[in-house]
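Only one protein chain is missing from this complex, and each of the others stays in its spot.
And now, chain A:
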Amino acid sequence: MAGKILLEVVTPEKLLLSQEVDEVIAPGSEGEFGVLPGHCHLLSSLRIGELRYKTQDAWHYMSILWGYAEVTPAKVTVMAEIAEKAEDIDVGRAQQAVEKAEQRLQAGGLPSEVKEAQISLEKARLRKKIADRAKKSGHA
């Protein structure tokens, strides 16, 4: 690997991560994009999705719920509304949230409520997925 790129993730609650990494893959609003050191300047909004970064041949995962990413050749700054490292997600709670959101979606209601339920389901599924992945890689 030629160089490293500094990845910083901040949320309104705290500075979640500040680390030199080899590669970042982020959930851009127009599709996922990968960033290697020396990437050109890019400013993108982020959707609900999974942020991956690689250090020493190991991938790490993180859930991102909206936000922005600024990419410069030496640095990636992610400003997320909500972000969680995979290790910090409580799998049991994530599972519960998925079920709750599914129930709400089935219950139906006003269009705005349905939309909200869809979003929370998407969030919950994402967290679950990421948490499971962390578990697997932890066992491996």
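In this text, a residue touches a chain if its C-beta (ideal position, glycine included) is under 8 Å from a C-beta of that chain, and two chains touch if they have at least 3 such contacts; residues count from 1.
One rule holds in what follows: contacts and distances are computed from a predicted model.
J.: For the complex's missing chain, which UniProt name, "ATP synthase gamma chain", "(2Fe-2S)-binding protein", "Pyruvate ferredoxin oxidoreductase" or "Branched-chain amino acid ABC transporter permease"?
T.: For the chain missing from the view, the UniProt record says "ATP synthase gamma chain".
J.: Considering the whole complex, which of A:55, A:72, A:95 or A:120 touches the chain not shown?
T.: Only one listed residue reaches the unshown chain, and that is A:72.
J.: Just checking the interface: what residues of chain A touch the absent partner chain?
T.: Interface residues of chain A facing the absent chain: 8, 10-15, 28-30, 33, 40-45, 68, 70, 72-75, 77, 79.
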